[in-house]
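What you see is the complex with one protein chain gone and the rest in place.
Take a look at chain A:
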Amino acid sequence: MALQRASRPVAQCIRQSSSTLHARTLATTTTTDPSSADAAPPPPSEPSSRTRNPFTASTPAAEKQLAQQKQRPVGSRRRRAALSSTTQIPFTQLPYQAFQEARAFLQEDRREKLEAIGLQRVKIARLQDRVVVGEQDGEVERRKQREKDNRVRSMGRRLEEMKVQADINDPMVKKRFEDGLGDMTKPIYRHLANTQWHSYKRQILLQRLTQMNVVPDVLPALDPIVSTGLAFPTTSSTTAIRSRLKRIQHGDFVPSALSSQPPTLWIQPYNKGTRLCTVAVINPDVPNVEKDGFDHRCHFLAVNIPISPTNTKVRLGELGSTSESKGDVLLPWLPAYAQKGAPYQRMSIIILEQPSPNHTPIVTTLLGAVAESQELDAKSASQDSRYNVRDGFNLRSFVDRYGLKPVGADLFRTKWDEGTAGVMQQAGIVGWDVEFRRKRVEPLPYQRKASERYR
């Protein structure tokens, strides 16, 4: 039908939108009146009540129905088509000759490696049984003891490598790791996770730390060996329901409303054993107008937090409060804030490992496990005047005083936004109505040159 152009825009828009529907559906806009031009088309053939399996839905229609069920397909389309068209044979029993022969070869290799692991264990036991005897009760004996310890330690490291090599060719191990089902108590999954972290995310973290100069400003050097993850809760912690967490990438800007609540930190070590960690959140960009420079401020400090490859979640707001979450909080969470006009402020989260009592190297003991960390005396630390104030907190001094080793870091940034004033007022911070403006620099006086220079 010919369209009458309406002069009013609203009516025109409605008419146009209804005409586009016309174009698609041939003179019907309601469901009760099918067009008479053609025979009524049959209803869709596939019944909508059939449920689809996310592992085997591979046709477009099946995938659409799966989406209607609000489920996502698992694996690639090729995998799903293969699973739907074949019988459910376990992967290791697939009837392909080359595959089975390769499996047999790898299993034989694994057997040899397990034997070698057994032999290595016997060697270590024999070496440990040996008694060190020195002529004089002093330097020679101590030197021989040190040499023996070194040998046992390096044999222990070799043993861990052999354990990884025994399992690294197993396709089921690879599949389990990639599905996120790896058991972190086993060295092979820790090794695979560590390699994966090193290949990309650790490089990103180092790039952010060096580009934003966290490394010379907060600590002189930092070699991350534990991976970190950070997330802030999106609702207030006073609600009973567990709030949703917003994950933050390294170096992201975090809105003030979000960073007013203490975050959740995931700390993943890749060597076995439980160790005690200290977490410090330092802001090295606090503006100081008197000295025309920047101060450090500590937004959070907690010690004696147990971390292991299987126990990685640390809720900074709940440390030490319940019996299950161990740790001593010296300085509770202060919301991150940057006053108006000031440049953005870097909030660096530094993870420090507490030393062992005998000062044995932290990374490996005699058989590859982490040494028992010494508990830091939280009471004496909280009474030390250098470390119980937030303003002017010197992390380098704290690290030296307690012999801590920096093992990990995370970073987020904060700047002035609409919610900062509210957050500062709620936290009782002075200066929510202060703004910074650039100092006017007097230009250099005009210097007239010798007259020959002017023609």
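Keep this in mind: a contact is a pair of C-beta atoms (placed from the backbone, for glycine too) under 8 Å apart; a residue touches a chain by one contact, two chains touch by 3 or more; residues count from 1.
Operating definition for what follows: contacts and distances are computed from a predicted model.
Asker: Per UniProt, what's the omitted chain called: "Sorting nexin-30", "CAHM1 protein", "RNA polymerase II C-terminal domain phosphatase-like" or "Large ribosomal subunit protein bL27m"?
Answerer: In UniProt, the chain excluded from the picture bears the name "Large ribosomal subunit protein bL27m".
Asker: Just name the one of A:54, A:75, A:273 or A:287 that touches the chain not displayed here.
Answerer: A:287
Asker: Among A:50, A:126, A:437 or A:455, which residue is in touch with the absent chain?
Answerer: A:437
Asker: On chain A, where is the contact patch with the chain that was removed from view?
Answerer: Contacting residues on chain A, toward the hidden partner: 2-5, 9-11, 13-14, 17-18, 20-21, 24-29, 31-32, 34-35, 37-38, 41-44, 48, 213, 216-217, 220-221, 232, 234-236, 238-239, 246, 255, 257-258, 260, 284, 287-289, 292-294, 339-342, 418-419, 421-426, 432-439, 441-444.
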